[in-house]
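Just one protein chain is left out here, and the rest sit where they should.
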Amino acid sequence: MTQTSPDQNSPAQTSSAKGLNRVPLAVTPTTRKDYTSDQEVRWCPGCGDYAILAAFQGVLPELGIARENAVVISGIGCSSRLPYYMDTYGMHSIHGRAPAIATGVATARPDLAVFVITGDGDALSIGGNHLIHTMRRNVNLTILLFNNRIYGLTKGQYSPTSEVGKVTKSSPAGSVDAPFNPVSLALGAEATFVARTVDSNRKHLSEVLTAAAEHRGTSLVEIYQNCPIFNDDAFTVLKDRDSAADAIVPLVQGEPIVFGAENQWGIVRTATGGVEVKEVAEVGLENVLVHDAHDPDPTTAFALSRLTDAGVLQRSPIGIFRSVERPAYDDLIREQVETAVGSDPADDAMVNDLLAGSDTWVAAEA
Amino acid sequence: MTQTSPDQNSPAQTSSAKGLNRVPLAVTPTTRKDYTSDQEVRWCPGCGDYAILAAFQGVLPELGIARENAVVISGIGCSSRLPYYMDTYGMHSIHGRAPAIATGVATARPDLAVFVITGDGDALSIGGNHLIHTMRRNVNLTILLFNNRIYGLTKGQYSPTSEVGKVTKSSPAGSVDAPFNPVSLALGAEATFVARTVDSNRKHLSEVLTAAAEHRGTSLVEIYQNCPIFNDDAFTVLKDRDSAADAIVPLVQGEPIVFGAENQWGIVRTATGGVEVKEVAEVGLENVLVHDAHDPDPTTAFALSRLTDAGVLQRSPIGIFRSVERPAYDDLIREQVETAVGSDPADDAMVNDLLAGSDTWVAAEA
Amino acid sequence: MSVQTLDRVVIRFAGDSGDGMQLTGDRFTADAAVFGNDISTLPNFPAEIRAPQGTLPGVSSFQLHFANYDIMTPGDSPDVLVAMNPAALKANISDVPRGGLVIADSNEFTKRNLAKVGYETNPLEDDSLDAYQVYALDLSGMAIAAVKEFGLTRKDATRSKNMFTLGLLCWMYDRETAGTEKFLTEKFADKPVIRDANLAAFRAGYAFGETTEAFANQFHVGKAPAAPGRYRQITGNRALAFGLLTGAYKAGLPMFFGAYPITPASDVLHELSKHKRFDVTTFQAEDEIAAIGAALGASFAGHLGVTSSSGPGVALKSETMGLAIMTELPLVICDIQRAGPSTGMPTKTEQSDLLQALYGRHGEAPLPVIAAQTPADCFDAALEAVRWAITYRTPVMLLSDGYIANGAEPWRLPDVSEIAPIDPEFATETNGTDAKDNATFLPYKRDPETLARPWAKPGTAGLEHRLGGLAKADGSGSISYDPENHDRMVRLRQAKVDRIVREVPDVVVDDPDGADVLVLGWGSTYGPITAAVRRVRAAGGRIAQTHVRHLNPPPANLGEVLQSYRRVIVPEMNLGQFAMVLRAKYLVDVESYSRVRGLPISLSELADDLLDIVQN
Partner (left out) sequence: MSVQTLDRVVIRFAGDSGDGMQLTGDRFTADAAVFGNDISTLPNFPAEIRAPQGTLPGVSSFQLHFANYDIMTPGDSPDVLVAMNPAALKANISDVPRGGLVIADSNEFTKRNLAKVGYETNPLEDDSLDAYQVYALDLSGMAIAAVKEFGLTRKDATRSKNMFTLGLLCWMYDRETAGTEKFLTEKFADKPVIRDANLAAFRAGYAFGETTEAFANQFHVGKAPAAPGRYRQITGNRALAFGLLTGAYKAGLPMFFGAYPITPASDVLHELSKHKRFDVTTFQAEDEIAAIGAALGASFAGHLGVTSSSGPGVALKSETMGLAIMTELPLVICDIQRAGPSTGMPTKTEQSDLLQALYGRHGEAPLPVIAAQTPADCFDAALEAVRWAITYRTPVMLLSDGYIANGAEPWRLPDVSEIAPIDPEFATETNGTDAKDNATFLPYKRDPETLARPWAKPGTAGLEHRLGGLAKADGSGSISYDPENHDRMVRLRQAKVDRIVREVPDVVVDDPDGADVLVLGWGSTYGPITAAVRRVRAAGGRIAQTHVRHLNPPPANLGEVLQSYRRVIVPEMNLGQFAMVLRAKYLVDVESYSRVRGLPISLSELADDLLDIVQN
């Protein structure tokens, strides 16, 4: 009897994107419909999750991979219901543990495209440790963090991204917890790909998700997601037509970081190492910071993350903050195993030898 | 019957340090010996823990607080044995949970000076989530993170601060996990006080610990700690007489950041937002970065944290990276409760009213 | 029109999640309770997530049983079904016995809505509901008309239909309207337009009943006899929160409550977070482990640490419970059980965490377990848990479940002054001598009576000491690897818990007829079992009943009681967990009666089955 790992040596043609480089391509192109399961979608009317689901179902066919090689793992929360609506392999697991479970999937199987669906509570509250360890290891996963800044499923308690002073059922006098800035946290945890996008901007969402999936290693995508039921005004400034242009700061690789209805605002470095907003007219376009997500030093990305205030969001960069290459945990550990196994898998004799070790003796027939 | 919280209204004189401002002062000054328990100290010969214990026992009397108001909470690990050796209140709890337990102590009792003793495994592996949440909340705790870059107690497996490629019992082919940079992680988690020091530098260690204890909110002190048994060369470059001057970068508030035997090296900002090492002679002292731990923007502190490479440490800043003011969780939540309680604690009538609510009815004698 | 007198009525309000059925039910309940009926309620939420409007999974219902006598359950089947849309009708009609009353909002029975739930024709118009008395009324239309003058959006106007319906039912059941009017006035104090619109809709509904000839009868359900006293209506979770609060108050201790939200336990957190006035601090932790950890830390600091969760969260707390057992600090752990395993059915009830409560820790880690049996009883159970925790320096597990947590019943208000105080007896002095004969504090020197160890608060000079999870020497609490000491300490911890039997009253058996079959339950099956036992007796069956509230240590006389019956039947909403414990402890062949449906045990099914048993 010999041991084989057929799944690791699939003969099919595989994707050329780094993040998916051992994932087989679909023989016939897939469509959004192929990715739609037969389960009725059950979120509240107006929930931002619908838009994200739609975008995600639209991105997957574009990636070109075989549908059966897509795996979607979630934790618990409104957002974490998403796998049921995807006609892929999937698991709606337990609260906070999706990154750990997905690490097992991704490490076992290089031929799978593994996505994690999680919420601000799931990922940043109970699941915070798995999240940061996944990023430091750089496991090849794409994490969609639905940040509605509230616990939706349990009916509206404040979350680790809620603003200070938030009045909820569990904080009638206003919460006193200072929130995390998920982008800063990810950068502090050695993440190689960190991005932010918004549920309501389908095009941006799709672009960012595509880039995230194509990145090798952990890609963390924070998605501002509206929860009209429990936190309807969390993103008003960003979503309101009148204020959005002044509030959303798009990060475009290689471009000066400008925003505003007339691109009248620009990001410039401060004397003390951070970044700030200035009128472009005042400082001159040539002095506006040119975005470089590939900078090996995460400092500027970190500085940009600080533009987002943690209260009632007044301003927020969206786009890819950081995208750098670093070997992925699962590739490295697989390499050790694959090298050890080599081209000829273990056989009975080898197992017998292993069991015997070097000090054996024989008891003869009595 | 009335309810009182005597512990919160101690009439004794209290410390003037912000971090200890409700902690009573000792009536007669304490000494290092007062802080030494009757338990035999049990670490391996040469373990860096001895020096840290000694420094800590030296710092406490200097703080001037009453010994019975000091509480030391630890997790599990060699380092976490420390509370047994301190003649204070203390708890040697369970693996990774000390920050959570200490949060309860500190929130309940403003009159206690609460210290957390933890290791790189305890704090950053199993306990990572409690650690980052404690920092974001800014609970008034002083955390001593003994970083020996190994699991000492369980006999030498690699830890989340071990360098890539480390060969240990659990990684015979070399570990493939990229480590955390604890300072970067803390900054990403909104820490208000982050410092680093070294077991072998008693003076620096004592100064940093004093500043940490006096800071209000969470103070994270990473202490490079030698484990001669399982990781003896983790800090050789930093500890070796010949190489130390070129490897240790002292951060001094308000001073240009220079180092080297002749202070010939200086830290300057790079064009792309980070910091780098240059010869002072070349760039001019006036162009060397002046350290400002009080900068409200954590970006420069983050940039400085990146000077530490995560492999065989070649270079590392020590000192206080960041020290800024932000309301402490426990103060805020206590304020809500103290305001609600006011000066007259609840009595039976009030409790009866609470229980009754607003819709009651009476059933008469049948 | 005449007023017909009834002994009891079960009404089920059903509608879409957005239709306000929980509020309607709550208000009707409050009125019934204030009037003096006995009541019992069963809210039934949809699965945690919101389903699309008008679909079956989106149906939310609230069942109320009110009567002129002491009732035990919210009733198996509703006499009256209020169905605000086709989904509500479809989801609930099979529970209504033939001849039952159905009030439906005909306005919502549109083609589109009918199609959503697979009705091909309109059941209000075809003959499919012939077996019922159906009132198809344009409830929303009438509500909208009633609020027209307020200039609301159509959406807001439509929302008032629940108050219209409530008004109609108030008339039907001959209720006072003052309570609801007061309630609406207060609730919408700062939204006068909404307030007035709701009042108008409510009054219009009442007037509709009075003026129209649609209804032949009004009904009247008289007051239930009740022990004299002041009453309120209360849900289990609120009563539990109040019990904890009162316990801390009687102990003179601030309470530190650490929790992470989880259905159906979150309301305990929500309730306590409102009561800072009573020196209650609530800490919404990053997870369940931090919640119990911080609570234990607070107990170490001399406050009363409490934590609460449901099964999945309690599982995460197990390691820290072990530390609490080892450090012998007061701590109350509430498990508001829900249907498992794993995520299971979060909004549904179950009793399947009992074995986890008793045995779900590594090592020999005993702790006392108390189970509440009705919504109001959650108060007493919680108060007792606090008392045990403080007196015996031990974590105590308090079991409730989704059924009683969300259900409500009248509660006779205690007088707090009459509740015995709880003495935390903090240590203030040294209690021993060390090797050098110096006075010292021995944190594990036990009270010979209770076996409790002294509790010394940080800040107390001279009593400095270190606790921890390592094996500890008897008396001094220092680390000890001595084999005999370990064996002794394991037995001492067990003995301390066993000794709490001193606090446990003997079980009382209700056995008026000298039966030879005993039905024994624990926790929230109290209502259904008691109701079923009444039916059995009414049908001439002889049956004895007892209910166990102290699951560990169990009452001293329990073995004897079990041995004195020919058969012992143990109904549980699990696969027979307590039955197993009883068999092991008393070697009695108790029989498990197990229903694991996420619902309270059906009283009529149980009554039939018990009758079968006693008649054989």
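Per-chain residue numbering starts at 1, and chain names A, B and C are given in the order in which the chains are listed.
Please note the rule applied: contacts are C-beta pairs under 8 Å (C-beta built on N, C-alpha and C of every residue); 3 or more make two chains touch, one makes a residue touch a chain.
Keep in mind that what you see is a predicted model, and the values were worked out from it rather than measured.
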Chains in view touching the one left out: A, B, C
Option from C:112, C:155 or C:362 whose C-beta touches the chain left out: C:362
Full-complex contact with the absent chain, from C:470, C:501 or C:613: C:470
Residue among C:36, C:58 or C:312 touching the omitted chain: C:312
Touching residue (missing chain; options C:53, C:77, C:218 or C:343): C:343
Positions on chain C where the hidden chain makes contact: 47, 57, 310-312, 314-316, 318-319, 322-323, 325-326, 337, 339-345, 348, 350, 352-353, 355-356, 358-365, 468-471, 479, 481, 483-484, 486-487, 490-491, 493-494, 574-575, 580-581, 583-585, 587-589, 595-599
Absent-chain interface as seen on chain A, which is shown: 1-5, 7, 10, 24, 37-39, 66-69, 71, 73, 76, 83-84, 86-94, 97, 100-109, 111-112, 129-130, 133, 333-334, 336-337, 339-341, 345-346, 348, 350-352, 354-357, 359-366
Touching residues (missing chain, whole complex) on chain B: 40-45, 47, 76, 78, 81, 92, 94-96, 125-126, 128, 151, 153-155, 157-158, 160, 169-173, 175, 177, 229
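In the analysis below, only the chains that are shown with their structure count from here on.
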Chain centre separation (chain B, chain C; CA means) in Å: 42
Mean-CA-position distance for chain B and chain A (Å): 30
Gap in Å, rounded to a whole number, between the CA centres of chain C and chain A: 39
Chain C, residues touching no fewer than two other chains: 276, 286-287
In chain A, residues with contacts to at least two other chains: 125-126, 128, 160, 173, 177
